[in-house]
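Some chains have been omitted; the remaining ones sit where they do in the full complex.
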Amino acid sequence: MKTSVRDGQGGVQILDLKGKITIGAGDVQLRETINKLVEDGKKNILINMQDVTTIDSSGIGELVGCYTSVTNKGGKLKLLHLPPKINDVLTVTQLITVFDVYESEPEAVASFAG
Amino acid sequence: MSSTKESSASGPVRMSLSSRFENIEMAQHLCGKLLEGHEIPDETRHWILMALREVLANAIKHGNAQDRGKRVHLEMDVTGEVLKIQVRDEGAGFDPDKVDDPLAPENKFKTSGRGIFYMKTFMDDVRFQRVEGGGMEIVLTKNLAGAKDKEEKGS
């Protein structure tokens, strides 16, 4: 997996993920990236999932773990551009309602201000 | 209901892999190849390969504890449109009845515990069995004809 972080309006950190979030390949990396942002005091994080090609239960677990650690620090973690199959995978485990999911980046970024 | 009942031309394919997560893809690749002759929707293929990934990841992680000297044994076959995936590890085995329900409120935010649930969701049947001399054998089945029908009805 490749990760890169962009600055959005209002201090929102946009994390672009690319590739696989699977066991041994991207799962730990995702957590580390989020942890670093949290340590740096970033509270509002938007994960752009558009280019995530595959996810497995470990990747889903990490997403949930990231959600928890950001929320515990008083921040918000939201998702952007969820591919249909990842949407399905979140839905069957009843996690889809946990995440705020957006289809438009400006809308997503603006939502953090609310 | 589908009336086609071809048996796979290939016969059972067996494979064994060293306990590394990187090898999951090789097995998925082989499974994809095995499914090639069968006209199943891309969606179905995708979920089968995800279930395969989950069962192999468990065998490598929980079963063989990532010991590279231990191997994961895989057998795949399609008979009469039914895909059977059999995975055996060289670990200590476990009691599937003791596995937590990932949908229970207290487990919802756990960072693990969804693999078996996904397997059961995406396949028709998942069976667990301790094998002699330790280790776990998991058999996943999926009726490919049924998958075809479902998708047709659905869309």
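Order as written gives the chain letters A and B; numbering starts at 1 within each chain.
The rule is short, and it goes like this: contacts are C-beta pairs under 8 Å (C-beta built on N, C-alpha and C of every residue); 3 or more make two chains touch, one makes a residue touch a chain.
Being a predicted model, the structure only gives us computed values, none of them experimental.
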{"item": "Labelled copy-number formula for the complete complex in this structure file", "value": "A x2, B x2"}
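Convention: only the chains that are shown with their structure count from here on.
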{"item": "Euclidean distance of C-alpha centroids - chain A vs chain B, Å", "value": "27"}
{"item": "Chain B - residues contacting chain A, complex", "value": "20-22, 24, 46, 50, 53-54, 57, 61, 102-103, 108-115, 117-118, 121"}
{"item": "Residues of chain A touching chain B in the complex", "value": "22-25, 56-58, 60-62, 64-65, 67-68, 85, 89, 92-95, 98"}
